[in-house]
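Please see the structure below; I have some questions.
With one protein chain removed, the remaining protein chains of the complex are shown where they sit.
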Amino acid sequence: MWCTAPSSSSSAVSRQAGWPRSGLGCGPGGHAVADDAPLLEARDIVVAFGSFRAVDGASLAIRKGEIIGLIGPNGAGKSTFFNCLAGERQPASGSIMLRGRDVTRASPEDHALLGLARSWQVPAVFDDMSVHENVMVGAFLRHPHAAEAAAAADQVIDFTGLRPVARARSGSLGTPARKRLEIARALATEPEILLLDEALAGLTPTEVRAAIDLVRQIHARGITLVIVEHVMEVILSLAHRAVVFNQGKVIAQGAPRDVVQDPGVIEAYLGRSLSRKPPA
Amino acid sequence: QGAPVKVGTLLPLTGVAASAGGSAKAAIELAVELINTPQPDLASMPLMATSGFPGLGGRPLQVVIADQQGSPSVAQNQALRLITQERVVAITNGYQSGLVQTASAIAERHGIPYVTGEAVATNLTERGFRWFFRTTPIGPDIAAIYVEFLQSARVNGRPVTKVAIVNENTEYGTSIAEVIRRTAEARGIGIALQIPYAANSADVSAQVLQLKDAQPDVAIFISYTSDAILYARTMRAQGYRPPILIGDNSGFSDDNFVQTAGDIAQGIINRSAFDPSRPGSNSFKVNALYKARTGREMDDTTARIMQGFLVTCDAINRAGATEPAAIQKALRETNLDAGQLMIGYRGVKFDEKGQNSMASVLLVQLRGREYISVWPEATATAPLQLPYKGWE
Amino acid sequence: MILAQVVLNGFLVGAVYALFSSGLTLIWGMMNVVNFAHGDFVMIAMYVAFVAFTMLHLGPAIFVPLAAIMLFLLGVLVYYALVRHVMRGPMLAQILGTFGLALVLRYATLWVFSANFVSLPENLLGEVQTFAGLRLEPSRVAAGLAALGLTIGLHLLLTHTALGSRLLAVAEDRSAAMLVGIRPDPMQALAWGLGAACTGVAGALIALFFYITPTVGESLALIAFVVVCLGGFGSVPGALVAGLAIGIIESLSAFWIGPAFKDLVVFILFLAVLWFRPQGLLGKA
Amino acid sequence: MNAGPLLAVRHLEVRYGDLVGVADVSLEVRQGEVVALLGSNGAGKTTVLNAIMGLVRPAAGEVLWAGAPIGGLPAFAVVGRGLALAPEGWRLFVNQTVEQNLRLGATPLRDRRREAELLERVFAFLPRLKERRRQSAGTLSGGERQMLAVGRALMSAPRLLLLDEPSLGLAPAIVEMMYEKLAALRGEGMTLLIAEQSVELALEIADRGYVIQTGRSVLEGPAAELARSPEVQRAYLGIGGEEGAA
Partner (left out) sequence: MSAATIPTAPRAAGRWVLGVAALAALLAWPLLVEDEFIQRIGALVMLSALSASAWNLVGGYAGQISIGHVLFFGCGAYASLLGFTWFEWAPILGAPFGIATSLLLALIVGSPTLRLKGHYFSMATIALAELARIVVVNTPALGGAVGVSGPAMPRSVLDLSFISPLPYYYIFGSVLAVLLLFTWWMSRGRMGFYLRAIRGQERAARSLGVPAQRYKLFALLVSAAFTSLTGSLYAAMLGFVDPDSGLGILLSVKMVIAAALGGAGTLFGPLVGSAILVPLEEMTNAAFGGGGTGITYVVYGAIIVLISRFAPGGLAEIWTWLRARGTRRGG
């Protein structure tokens, strides 16, 4: 069903005609929708800080092979929701199923073991280790031996284009490079599902384009993705389905191109500019 | 003349016992001076009339003082250093029993005489060591005098029935408390209350209140200096005075205690072997010399340390040689009588285990800033005054 | 009656604990620096009081502020000479540096004053008072009041003033503080000075009823660390609450269970609290 | 002062140990201008801004503020002269509240009374911060942190405001609003130097721009010209030459 999403809004696609391979939508991951049971499913998640409900009954089902774009205004609760999905935070109520298992109260390391990896919005790299070593920490999850882990890390580093800085101390990296490293590190755990929290922020449009390619390649490896991103281009060109958060609730979801036309979404999130700019 | 004869002395010059170590160091240095220069005034004591060691052709004495830092391991290191680097002919003292134990083990292995003047743990002379000697009275001697005193003492005209012991719970306090309890119970005096406490407390008021609550006839404190001072102050603050207050030796005989808390602990009874209050006695003269040197009274611990050192020197002199075996032999043959000592022992004569069989103790009482011997009556300089006055 | 006295004594001792912990928690909270020399700062302050009293014949009204000033200067000096550089390194460097400093202070004092015990007259602030059968030492009451005053003062300073906010800002992120125009070194020196000055007040007041010797800080320091941790690192009110709690618990357990076990009780309770509140009583999660 | 530029950076070089962060960058910012600093990842934008602010020491080259050298001055001194930076990575005081963070931003002000007024202005500028004023900064969402970083820099009422990727992590609507308000600030006489990854946006608001590449200045000019420059389009906008011309 979601495979048809990108093509349904062909007008938007044409605006980006110059960009390579955009609007392709359904990547090779599309093969994986064999069974209908969601890979990861969150039901009625609530997270409260005192009286303030950062996440207020949000639900989301992610099927294998999907790329979900999670958008919403600042402070809508996206990262908090993410943290619940990754086992970092336990919701006050609601449940989370990963591959049919209830992981609502499972630890982050169990999530990782079950094939869920994530990046952090506020980068959390191991400053005192080199980039390569950072990635190795991730690789050790599936390759207990140092030599194999190093080899696996090398592959990921090449794949993510971190080769030039592989030996650098990761504490010396700038924010965008750290985010890239976060992706690499998460990939090295060989996840089935990858949660990216603004991992592509801080890139120039050209770099965003390259990063989109990277994400596509990740997807092509059969990895399901959930991405939070404020750069609409990323959502539009990558996501099969956009989910809009506002004040802790899902206010809209559907094909990205439809969602961005939604007046509620425009009002809450996009502002006038996107709607004002007429499609070329 | 000739090259000086080196004797090693281990003392706690840093750490919590540094204050005692400092006093002892001054006494040892005094002893060296007394031996190396003629002291006609003290002629009744060996080596005093002459200079240096006459038995060794007048060679002077040199002491090498080492700091054991309150650590058994350092004590051992320093003993080894004294033996192998300083080439001392004998080692004396050591202070805490545990440290004496480890340091003397090194001396034993290297075949060097070790003489302690103050460590009281009974087991030290039970180890079958051949090079180890001890001049001080030990637990049973101490317990005996307390118990005899308690048997004869009267509170409001009736015999003492209720005794409380407050002891710090390291080796010194535990072992003394234990031996007093055993001896007392063997002689039919029950210990009504025993309060072990951790040394160097920030606050001791709970102990004092417990005593105040229990109202014993006699309170016996076994403490180091810091706690002794706090007890005196806290008892005053809490307005508590037992009819008889005994402060066992260590902390209470320390001149630091007398100087800082003596005024509020008048009449406290202490166990001592050193009574400098009788003019003309060796103790009196040595104390005067010590006071001239340091400005402080010599306390019992310091005096026992000094006596142990002097006994060692006497043995070296009698050995007529610096070979360890000769000194060991001379030590075994030691036979000093009371008049040859600077302290109130009946004499110095080692039994087969190396323990001085002539060591003895007496009781003294604080008057002003001086301890006066009051018991047994035969050797007392002044009559006992009861009840305990404290701060009045 | 005795029990009331036990609790009262515990309360006053607890106040003293709080008093000599306030400086430690301040330095700890504002610099994230472990001051292993804290006990020795207390000791130095006690000697300042001692020297001021016996040699200069100054009363408590003068020597307490004098100790505060002297210790302030010591704190500033230590900051510029040592801590500033040590903070470049890992936390272990602070342990190393302040442990070395502790030895230097302790034994330099021993060098100058010898290991002998000294003390101030016990009635400098007047005689023991009896209220409703309870005995009160004026010097301990003074220490208790000072603890309360300092705690409230420091807490207000840290939470309700721009200066406090700046002090905390430097502690959190030195270069970010520079970025908003704060000169970090004077601020941190001030934090050390203030922490040391509190310690100075504490030491001078404790000298009124405690003995003084170069190693006295050692036995006090451990309690200070426990108080600060139990209260929550950096929390000044936490130190007060924890100090009082420890004082009373110690006193009661010493009375009931026996003084040899009072530390046992305190440490067990301490670990129990950490089990349920890993950030201390009033610490931030 | 009206003669020379407000800020001039000449042949700036910054080293991180053995690594060269910035090799040779020169730029000028005149009073009342908005200048964009462009460059790809790791080009050295952040390093230039940090060097201007005194967070890192230049190894060579000059930084002149109103004609006086400020290169190598510590950051607090630079801030005292009327510059402020919303840094990369935000550098918030995460244990203090939003309001305390903002008030800390006002430290360089001589006149304390203006603090309240500026606080209101920032709250008006970024209303979300007002909602969250009592919350500790460490619990803010990513976008809220960005707002706070910008707000804190504004609190010192600087003459020159340096922004390091201010749109990072902000929702589109907020970005738009912020840029509008920045334009307004400029109207009030504030000068702006913006390092921005959203090249389009930056060139929209800027008067002039500089492009740096691997630590060297490579291009400069009026914003509109840069936007049309094929090099910029290819390198940063990812737009093919022919499309840019269209």
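Each chain carries a letter (A, B, C and D) given by its place in the written order, and its residues are counted from 1.
Everything that follows uses one rule, which is that contacts are C-beta pairs under 8 Å (C-beta built on N, C-alpha and C of every residue); 3 or more make two chains touch, one makes a residue touch a chain.
As the structure is a prediction and not an experimental result, all values here were calculated from the model.
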Specify the residue from the set A:61, A:97, A:137 or A:210 that touches the hidden chain. A:137
In the whole complex, not just what's shown, which of B:7, B:35, B:61 or B:105 touches the removed chain? B:105
Chain not shown: contacting residue from B:116, B:169, B:302 or B:322: B:169
What residue numbers in chain A mark contact with the hidden partner chain? 86, 88, 107-109, 111-113, 117-118, 120, 124-129, 133, 136-138, 140-141, 144-146, 149, 167-168, 185-186, 188-189
For chain B, which residues reach the chain that was dropped from this view? 11, 13-14, 18, 21-22, 25, 64-67, 69-74, 76-78, 80-81, 84-85, 97-98, 101-102, 105, 109-110, 121, 123, 127-129, 169-171, 173-175, 196, 198
Applying the definition given at the start, please give the residues of chain C touching the unseen chain. 28, 34, 36, 81-82, 85-97, 99-104, 106-111, 115, 214, 222, 225-226, 229, 233, 260-261, 263-264, 267-268, 270-271, 274-275, 278-280
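Simple rule for what comes next: only the chains that are shown with their structure count from here on.
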Using CA atom averages as chain centres, what separation in Å is found between chain B and chain C? 36
What's the distance between the Cα centroids of chain A and chain B, rounded to whole Å? 78
Among the residues of chain C, which ones contact at least 2 other chains? none
Hey, which chains are touching each other here? A-D, B-C, C-D
Seen from chain B, its contact residues with chain C in the complex are 13-16, 18-19, 21-22, 169, 195-198, 200-207, 209-210, 212-213, 225-226, 229-230, 233, 236-239, 254, 256-257, 259-261, 264
State the interface residues of chain C toward chain D in the complex, per the touch definition above. 162, 165-166, 168-169, 172-173, 175-184, 284
So in the complex, the part of chain A that touches chain D is made up of which residues? 18-19, 49, 71-76, 78-80, 121-122, 168, 172, 174-177, 197-198, 201-209, 230, 232, 268-274
